[in-house]
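Every protein chain except one is present and positioned as in the full complex.
Think of it as A, B and C in the order they're written, each chain with its own count starting at 1.
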Amino acid sequence: MTCAQILPEVRNRPEQQEEEMIKAGIIGATGYAGAELVRLLTGHKEVEIKWYGSRSYVDQKYASVYQNLFQIVDDACMDDNMEELAGQVDVIFTATPQGFCASMLNDTVLAKAKIVDLSADFRIKQVPVYEKWYGIEHKSPQYIEEAVYGLCEINREDVKRARLVANPGCYTTCSILTAYPLIKEGMIDPDSLIIDAKSGTSGAGRGARVPNLYCEVNENIKAYGVAGHRHTPEIEEQLGYAAGREILVNFTPHLVPMNRGILVTEYAKLLPVKRADGQESLPTYEEIRAVYDRYYAKEKFVRVLEKGVCPETKWVEGSNYVDINFVIDERTGRIIMMGALDNLVKGAAGQAVQNMNLMFGLPESEGLDLVPMFP
Amino acid sequence: MTCAQILPEVRNRPEQQEEEMIKAGIIGATGYAGAELVRLLTGHKEVEIKWYGSRSYVDQKYASVYQNLFQIVDDACMDDNMEELAGQVDVIFTATPQGFCASMLNDTVLAKAKIVDLSADFRIKQVPVYEKWYGIEHKSPQYIEEAVYGLCEINREDVKRARLVANPGCYTTCSILTAYPLIKEGMIDPDSLIIDAKSGTSGAGRGARVPNLYCEVNENIKAYGVAGHRHTPEIEEQLGYAAGREILVNFTPHLVPMNRGILVTEYAKLLPVKRADGQESLPTYEEIRAVYDRYYAKEKFVRVLEKGVCPETKWVEGSNYVDINFVIDERTGRIIMMGALDNLVKGAAGQAVQNMNLMFGLPESEGLDLVPMFP
Amino acid sequence: MTCAQILPEVRNRPEQQEEEMIKAGIIGATGYAGAELVRLLTGHKEVEIKWYGSRSYVDQKYASVYQNLFQIVDDACMDDNMEELAGQVDVIFTATPQGFCASMLNDTVLAKAKIVDLSADFRIKQVPVYEKWYGIEHKSPQYIEEAVYGLCEINREDVKRARLVANPGCYTTCSILTAYPLIKEGMIDPDSLIIDAKSGTSGAGRGARVPNLYCEVNENIKAYGVAGHRHTPEIEEQLGYAAGREILVNFTPHLVPMNRGILVTEYAKLLPVKRADGQESLPTYEEIRAVYDRYYAKEKFVRVLEKGVCPETKWVEGSNYVDINFVIDERTGRIIMMGALDNLVKGAAGQAVQNMNLMFGLPESEGLDLVPMFP
Partner (left out) sequence: MTCAQILPEVRNRPEQQEEEMIKAGIIGATGYAGAELVRLLTGHKEVEIKWYGSRSYVDQKYASVYQNLFQIVDDACMDDNMEELAGQVDVIFTATPQGFCASMLNDTVLAKAKIVDLSADFRIKQVPVYEKWYGIEHKSPQYIEEAVYGLCEINREDVKRARLVANPGCYTTCSILTAYPLIKEGMIDPDSLIIDAKSGTSGAGRGARVPNLYCEVNENIKAYGVAGHRHTPEIEEQLGYAAGREILVNFTPHLVPMNRGILVTEYAKLLPVKRADGQESLPTYEEIRAVYDRYYAKEKFVRVLEKGVCPETKWVEGSNYVDINFVIDERTGRIIMMGALDNLVKGAAGQAVQNMNLMFGLPESEGLDLVPMFP
């Protein structure tokens, strides 16, 4: 069943309009991020999914792998032949392991279809940095320069013009958006930035590995990738652009016993502001708030919460929102910034759809009017 | 913010169309079922919520009680004055404790607005049965006769004509739909029916009570209301209509450590079928399947699963679907029927919206094209 | 570190007493049941674990596989050479897949060490039944006859004399103990017995399989093995002994999002009791209670709860208790019996230790004085 059968307004369109719909293909459709793309695009009235690429499940009904989509998606899984796919669709989403997209991309593909890559392959501008942190050789570095880092709220205009969008990581989207305005405006010292991140377990993927078993994750919390997680250079690069220089941060992810959600708690030293009387003092709540509002008040998907309200991941579950807030600690001269998003939506598939909307000149929130589910 | 600001197609309508939108009021908007109504109606392009009634939070911003709706709903909570509300809206949803709707309903209200009651007040036709099982006096029994039991797939035509719809219970919707076709067609012995039900904890409501605390529910499962749960007479009445006579069932609910979802496992003796040669034998898989298909193959929201696939509550999470399947045990001559739904959607708010759509002549699935979320 | 270093009273014993301690070996020590055996035996002052057999982790430190035992167990894992092990220990626990123990057992082994097998290999007296339900050939049927079904409360005396104990299954222990007294005393009709069981996920084992991943289990409940679960013949055999004839039951397991615990909800028709005046009537609460008390009032590990209190799996977590209670439904003439235990303790390792205590003439509760953990 196509999404036409789902949405009445699509169902009732004359047939020729269906041919005007954007055709999408997903490689890696059977990972959790891929499945979330299917959920979102199935409800997107301008898009039709033509290809559910999954090497592991070729020829099996997609809905037998994701039974929530039974009677919603009728297709069988196809393979991951990117060149063949590019000839049949307008946009390809690659929700694949690191290295796949880079190894498959070539001029033919890029000439025929726009690419939204959910892996890290094109996020980092310096090839040596990518190769060092990801431990693999980059197979198509010639596309890195044109690739646009798909953090919509920051790079909106570049995304609109892009053929190839590097969809940001889940942790990184949350971490960057939470601190970006204050770093850009020089309110905090970027070298003091510490990001303590907590993620639900869908971020670990659907691979059958003992550490991801229910009994290993449940009733448990732990840090991992301490001082060495691959999202670190991505955060440092993006916030470095904001700071106007190279920075180093500490980023520590933790695995939380829940399905979805990322919460970041970020610590930084506030930089003193020179006052009219020549004195220096730390920024006030209102001044910090004004900076956040300047950047985000008009952003539909970024909600800066009311004073004193700490973000909770459940408040954005299933939606494309990012909730942000902060507390100033006058005793220590630090600011604690907090951000929450759904790692599969704004942290992956939702942002990918948001980027696709920009690339195709659609309203940016098309298909993303998702009200967070509670409880 | 009205739903107009959420949906582009609504945003772009000329103003006069907004006055053609259905105005809805919710009393009990701050319970979990009420909040789910808000989530669904906010995404319903033909409806505008005008009144968020909540006695406990009068004058407080609704979004301060349900922060997931921050910047989506701007209204403050109103009180529960049903008469005043009836003059301002086309439909009133009462997501209230037992007895409230019955005590507030009167001819004036019913003349001005349609009512969809999510409580049990008008579900049971026999007042003594209601009063015995619910332990309270029925305050407006004069409306019981016209009230339509809002199980859409069964009572669709009556719902279309109703002024007052008694929205079924969550456990009951699941239990009834799962067994209904086989009882109606005389395939199973209704007196042998045993329903073992398992529910997520949002069904217990948002009241601050020790048994509903996180540490009391988590890592725990238990039965409750054994041989005495108030949903029993509702199931017996509806399945009794199907059987053509009074029946008695055992219904045992259990509390499961998860937010949403109901799974029922129902056991019944298969009744032998007279064959062409005069012999009797139990129905086959194909014969049972044919009965389910006759009733549900055309029902968008009821999915009869493929052979051997047992329903899982997560496959319908956040959606209005009911998944059903069955297994025949030839050894014991019983059939085990299983049904799964989301207790807040098809078990409450989703079915309420489905009923509203029917009452107002809208497409039945309007605002209910929800793809189940996984994970 | 041996358990001597853990327990002061062991630490302070003169060395020769250590040689009087029972030496135990565990094959399959790195499964969840095996790890639970380690936890219990480590705290057992009469036992010393000499061999942590785990084919998958040979030569690796046991505590690197189960970090909770860091600095408590220093040993490295050994292989699963049962004959070599039998020469070094007094008792061998096999917490292994079906078929392993049967294939490894021989006269030499049985002459040297007592065996407590946690698999199903010796639970079922009829080889064809075992082979049909387990789908494998039984490799040492010659030991089936002497093997004692290790349900302590029922077979205590036989266990004491046994060389080979077949430790019962987790679901089966709970199901059998819950119904046994009433079946034995003819209070219920065994052919009407329906067992609806719910289990925590540790029962699925530590194998890396997609269905056992956190995101697949969490926020989800489902039935499985419907009308065909391998525990069915075991329950039918044991309760058949109680009934004095062959019986057939329906047993339906469900997977619950929690680590530990099994709850069974069992339904049966009450059999009428002939009264003094020749009339027949159903048993009363007191009469049923008296039967349970006759069987269990003196049993330390079986707690029959007070009237109206439904068992909760959390109340027995981490302990060797089984909680039982019942409700009579006069409307339908059925009784609903409920039982709860910890699937890894009384459902596996705890009962195995209880059996070992009996086999070696120790106090039956030695090492099992575990107070349930809450929350």
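Quick notes on this one:
One rule holds for everything that comes next: a residue touches a chain if its C-beta (ideal position, glycine included) is under 8 Å from a C-beta of that chain, and two chains touch if they have at least 3 such contacts.
All of these numbers come straight from a predicted model, not from anything done at the bench.
The residue from C:V127, C:V210 or C:V309 that touches the chain not shown here is C:V309.
Seen from chain A, the chain kept out of the figure touches residues 194, 196, 198, 200, 215-216, 218-224, 226-228, 248-250, 252, 254, 256-261, 263, 265, 267, 310-314, 317, 327-329, 331-332, 334, 336, 338, 340, 375. Within the complete assembly, residues 32, 201-202, 204, 206, 208-210, 212-219, 257-259 of chain B touch the chain that is not shown. Chain C meets the missing chain through residues 6-9, 32, 35, 39, 42-43, 66-72, 202, 219, 259-260, 303, 305, 309, 312, 314-319, 323, 363, 365-366, 369, 371-375.
Simple rule for what comes next: only the chains that are shown with their structure count from here on.
Chains B-C form the pair joined by the most contacting C-beta pairs. Interface chain A/chain C: over half of the residue numbers present appear on both copies, so the contact uses mostly the same residues. With chains reduced to the mean position of their C-alpha atoms, the one farthest from chain C is A. One finds 35 Å separating the Cα centroids of chain A and chain B. Centre-to-centre, using mean CA coordinates, chain B is 40 Å away from chain C. Centroids built from CA atoms put chain C at 47 Å from chain A.
Those residues of chain B in touch with two or more other chains are numbered 219, 259-260, 312, 314, 317, 375.
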